[in-house]
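Left out: one protein chain. Kept in place: all the others.
For reference, chains read A and B in written order, and residue numbers begin at 1 within each chain.
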Amino acid sequence: MTENHSNSDSDSRNSSKRLVKILVIVGIGIPVLVELMTLFNLINVQIFDDEEVQEQPEPVAEVRQVTEGDTLFRDYRFPVTIELLRINVSAQEWRFELGLSVPDSVDREPLEIELDSMQLNSGKILAAGRNRSWNIQEGHTPPRIQAEWELPNGDIPGTLYISSFQQMQNDTASRVQQEVPLGNIPVRYNRE
Amino acid sequence: MLIINMPDETSHSTDANSNSTEPAKSWEQRNPEIEREITIDEYQPTGTLTLTLLYFAIVVLMWIFMYFVEFAGNAPSIID
């Protein structure tokens, strides 16, 4: 402005000008750049990538998923019905429950049902462990077949492997295993 | 300190807050940072008009873009 400014004064004026320039470039320039890149990417993906997405539709799983009320071993002597399929949640645990039922006529012949293993959606495979098989003896009313697993929080069973020792048509007995892809499992919250 | 003169701290007015009487020199005349006083009659806020139009243009563009996101994508927005 006027010439009576001292040297140091104009020095500090210059250095302050330089600081402002740097601050504007970093403090406003980078934000503007970030936003422009976002806009560019959004428009690019939304408008120009649409065809690509449609070209490769996700493969639709043809496998019929099993839910509560469905029947296993449908083509055998003793079909097994899924009576209960749910996840019980409480503050402490995340528990998967499975209940099966067999027809009353089972008491005329022996039947064995075994839960072999289970694959979770996270990829983990759980082995059956103890008490996961049921022997139904001749002349007894079928017991309640129910099993529970403590699962890692949030994990959901994807596939169940069940086998059954069944009498075949030709009077021989054989062991059949079925892979059961599970559908939607209802999650119930338990207030304690 | 690097910055000595903050513009909002250099101009020392003599009669702050005396809103009732008109100061002898206007605020603009007392402030060394100000080159000339612009009265309401000479003031044409063309820059404001430019910025406002820019803002509206961005809003309009975003809404057109929104049409593609919400309606033309043919994909459901909400799952279950």
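In this text, a contact is a pair of C-beta atoms (placed from the backbone, for glycine too) under 8 Å apart; a residue touches a chain by one contact, two chains touch by 3 or more.
In this section, contacts and distances are computed from a predicted model.
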| item | value |
| --- | --- |
| Protein name (UniProt record) of the chain left out of view, among "MucB/RseB N-terminal domain-containing protein", "Cytochrome c oxidase subunit 1", "ABC transporter permease" or "Phosphocarrier protein HPr" | "Cytochrome c oxidase subunit 1" |
| Omitted chain's touching partners, listed by label | A, B |
| Touching residue (missing chain; options A:Leu42, A:Ile125 or A:Ala173) | A:Leu42 |
| Residue touching the undisplayed chain, where the options are A:Ser10, A:Ser122 or A:Asn190 | A:Ser122 |
| Interface with the undisplayed chain - residues on subunit A | 16-17, 19-20, 23-24, 26-28, 30-31, 34-35, 38, 41-42, 44-46, 120-123, 152, 154-156, 158 |
| Positions on subunit B contacted by the hidden chain, ascending | 1-3, 6-13, 16-17, 19, 26-28, 31, 33-40, 43, 45-48, 50-52, 55, 58-59, 62, 66, 69-70, 77-78 |
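Following the convention adopted for this analysis, only the chains that are shown with their structure count from here on.
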| item | value |
| --- | --- |
| Inter-chain centre distance, subunit A versus subunit B - centres from mean C-alpha coordinates, in Å | 51 |
| Footprint of subunit B on subunit A - complex, ascending | 1, 9, 12-13, 15-16, 19, 42-43, 46-47, 50 |
| Sites on subunit B touched by subunit A in the complex | 1-5, 32, 65, 68-69, 73 |
